[in-house]
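Dropping the structure in here first, questions after.
The complex appears here without one of its protein chains, the remainder shown in place.
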Amino acid sequence: MAQATTQTVSISIPDKSAFSWKNLWIALAIITVFEIAVNVYERTFAFAKGLDYFTPDYQTYWMSILYTELILEPTTLIALCSWLWVTRDRAMENLAPAEELRRYWNLGLFVVVYTVLLYWGASYYTEQDGTWHQTVIRDTDFTPSHIIEFYQSYPIYIIAGVGSMVYAMTRLPQYAKAFSVPYAVLVGSPLMIFPNVGLNEFGHTRWFMEELFVAPLHWGFVMFGWGALAILGTWLQICPRVVELIKQVYYGKPATPPAVVLNDPEKATDPALCEV
Amino acid sequence: MKIFNCETGMKKLVSIGGALLLSGLMLAPMSSLFAVQGMGAKSQEAFLRMRTVTFFDTRFSFTPNNRVKVGDEFTCTGKVMLMPTWPQEIPFSGISFFNFFVPGPQVLRKAIFVNEKYFQFNSVVLEKGGVYEYKMINQARTPGIWPVGPMVSMEEAGPFIGPEEFLTIEGSTGGFTNPVKTLLGNTIDLENYGEGRMIAWTLLTTAIAVVWLVYWCSKPFTRRLGLVAAGRKEDLFSPMDRQVCFLFTIGTIVLVAAAAMITRAQYPITIPIQETKYYVKPLPPEPALIQAEVTDATYDVPGRTLSFHLQVKNIGDKPVVLKEFLTANVRFLNPDVPGNTWNENYPEVNGGPMKVTPSEPINPGETKTLEVSMQSAEWENQRLTMYHESTNRFGGLLFFTDTSGTRQVFAIADQIVIPKFGATIGGGM
Partner (left out) sequence: MQQVAAEAEARALERKFDIVVLVSMFLAILSGFHIHQMLTAGDWSFWIDWKDRMWWPVVAPIMDITFPAACQAILWTKFKAPIGATFSCAGLFFGQWMNRYWNFWGWAHYPLNFVFPETLLPQAIVLDGVLMITNNFVVTALIGGELWGWLFYPSNWPMIAPYHVPVEYYGQLMSVADLIQYEYIRTSTPEYIRMVETGTMRNFAGGVLGVSAFFSGFCSVIMYFIWWYFGYFFGWTKFIKHSKV
C-alpha cells in the first residue's frame, strides 16, 4: 500500500495558551536585566580597574569574570543540549499536528531569543569593543571589552543558537533526520566568529599594532557574520510547514504526515503550501 | 504523549547561570570605584620600551597636587629621543604623532608644540636619533580620576608611552563649553555644534523609512509566500501600493536633492578634511662633553641588579660626572652627585640609586672605565627583565653633566646584556 502523502484528521483546536508570548517576555526580561547589569559593571570598573593588566585589581575585577564565564558557559551548553537530547521525542512519526504546531511556536520564540542575543553580541558589544580599543591602549588579549564581548556575549548566543537547533532536531520531524543547510549556517557561521578570535588576538599581538577597525585582520569576523542572512532560508523552510499545520489544525485541510516529513523534509518547504 | 516544556527548562538554565553571574558581580567589592590603574605600558616588551622612544625631562604643570577643576588648562612638557639604532624587530616608518594618553576625551587637547615653534596638527615625520621637545596644552573636561601621560604614536610600530600621572578632575561637566571662532566670523561650541541639525535629519529620514516598513509589514507577511508561488499578483499589490511606491521613491530623491541644495546655500563656504604630513627637524645636538662606549653588561637575576662597564673619555674642558640613567620611564639617580635627589614632581618611576665606581668626576682629557650598577625591584615590577624575550639587548639614556651644569644625553641604544642566574652579587661586578 502506498504511504499516504497527506493526512486528513479531525483535530481539536489547541488552547490559546499554547501560543502565548509569555515565555518570550520572561526570556527578554532576564536578558535585558542581565545586559544592563553587565553595562553597569563595565561603566563602574572598566576605566577604574581595567586599564592595566598587571595590577592585582585587574585579576580581581576582570580575570575573575573571565574564569567564571569559562566555567559556566560550556557547562550550560552541555547541560542544555544533553537535557534536550535525553528528553527527545522518540516517536516523531506519531506526532500530532497541534503538538507539532506548538513546537514550531516554541522554536520560533527560541529563534527570536537567539537573534536578540546575536544582536547583543555581534552588534552592540562588537562595536563597543571599537569604543574601547580606539580610546585606550591595548595591553592584553583579555581586555575588559573582550571579556564581555568575546568570552561572554558570543558564547551566550552560541548556547542559544545551538540549543534552538538541538531543540528542532529532537522535537520536529523536519529536522530530525536531516540537517537544514540554512539553519546550520545561521547557527554555525556566527558560532565560528568565536574561534576566529584566535586569529584576531594573534594578529594584534604579532602583526598589527594600530587600532584600525577596518583592518583586513578583522575580515574573518565579517565573513562569518554573513551567515546571519541564513535566517531567510531558515524561515523559507519553516513557514510552509507552519502554514500547512495551521490549515490542518484550524481548517481541517489535509497536510503531509510527520512520517513523510521525517524522510523528506524538503517536501514540506514548498512555498505553495503557504497559500491560504 | 508527554509534552515537553523545553522553553521553561531553557529559561531555568539561563536564569540560574545569569543569577550566578549577577551575584558574583554584586559580591565584588564596590569600594574604591575611582581608584584608577595605569595605562598598560607594561604589556609592551622590555626591549621595545627601552630601545625605541625614550621620554625625558617630563613635567606636568599640575604636580604635586594632581588636582584640577573642569575647564582648567594644564601642560605637559618634555623631550623624546628616538634611539639612533632602532631595533630591527620594530618597524620604523618615521610617521608619528605626538599624542596624549587619556581614556577618552576626559581632557581635551588644546595644542601641541614640537620644538617650541611648530604647532602639530597633522602627523609628523621624525628621524632616528633625533631629539624633539614637546609642549602639550590640555583642558580638563570630565570629573574623575584619570591616568594621563604623553605618548608618541608611530605608524606601523604602534604606541610609545611616556610616564604617567593620575589626575583628579573636580567639578561637574554641566555648563562646560568649548567655544571656537570660525573663519566665517561666528563662534560655535564644539560640544554640541551641528547636533540639532544632525538629529533632525536623522529622525526625518528614519521616520520615512519606518513608515515604509510599517506600511508593508502591516500586511499579512507569511502568506505572501503562497501568493507568489501561486502567481496571484492581483492579491499581492493594490493600486494604492504602487502609488505609495512611486511617492516614496521619487519623493525621497526629491527630498534628498532639495535638502542638499538648501544645505549648500546655508553653508556656501566649506573646505575638505585637511590631511598632510610634515617633516620636523630634530633639535640641534647638545654640546659633546664626553665620548662613551658600553663594553659589557650583565643582569643579576636574584639580585635584581643591572650592571655595565662604561668607558668614558672627557672631551670637554670641565670635569664631568654621570648623574643619571633613564630607561622605560624609570630613573636611577647617582646619589654621589651633590643635590641629585628625587623630586616629587617627577612623573617617572624612581628606580633607586645608581652606583658609579669610581665616583669621582672625570677630568678633561681623561679616559676612565666606570662600573655602573643599579639594584632595584623595579626591574621586575616594571617587567624590564629581558631574559624572557627573544632579544636580550637593553637601552636607555645616560645623563652627564659638567661643573657648569651643561648636560649631555648619551644614548645606549643596543647593548647586549647577559643574565646571571646564580648567587647574589653585591654592588658591582
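Going in written order, the chains are labelled A and B, and every chain counts its residues from 1.
One rule holds in what follows: a residue touches a chain if its C-beta (ideal position, glycine included) is under 8 Å from a C-beta of that chain, and two chains touch if they have at least 3 such contacts.
What you are looking at is a predicted structure, and each value in this text was computed from that prediction instead of being measured.
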Residue touching the undisplayed chain, where the options are A:50, A:182 or A:258: A:182
Which of B:41, B:68, B:225 or B:374 contacts the chain that the document leaves out: B:225
For subunit A, the residues touching the chain missing from this view: 13, 16, 19, 21, 39, 42-43, 101, 105, 108-109, 111-112, 114-116, 118-119, 121-124, 126-128, 130-131, 133-138, 174, 177-182, 185-186, 190, 193, 210-214, 218-219, 221-222, 225-233, 235-237, 239, 242-243, 246-247, 249-251, 265-266, 269, 271, 276
Residues in subunit B touching the chain absent from view: 95-97, 99-111, 119, 121-123, 141-142, 151, 153, 155, 159, 178, 180-184, 188, 190-195, 197-199, 201-202, 205-206, 208-210, 212-213, 216-217, 220-225, 227-228, 236-237, 242, 245-246, 248-250, 252-253, 255-257, 259-260, 262-264, 266-267, 269-277
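Throughout what follows, only the chains that are shown with their structure count from here on.
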Separation of subunit A from subunit B, taking each centre as the mean of its C-alpha atoms, in whole Å: 38
List of subunit A residues in touch with subunit B within their complex: 23, 26-27, 30, 34, 37, 41, 44-45, 47-55, 57-58, 60-61, 64-65, 68-69, 72, 76, 79-80, 83-84, 87, 89, 91, 94-96, 99, 102, 106, 109-110, 135-140, 163, 167, 171, 209-210, 236, 239-240, 242-243, 270-276
Residues of subunit B that touch subunit A when the two form their complex: 1, 3-4, 6-11, 13-15, 17-18, 20-22, 24-25, 28-30, 32-44, 101, 103-104, 144, 146-147, 155-159, 161, 222-230, 232, 383
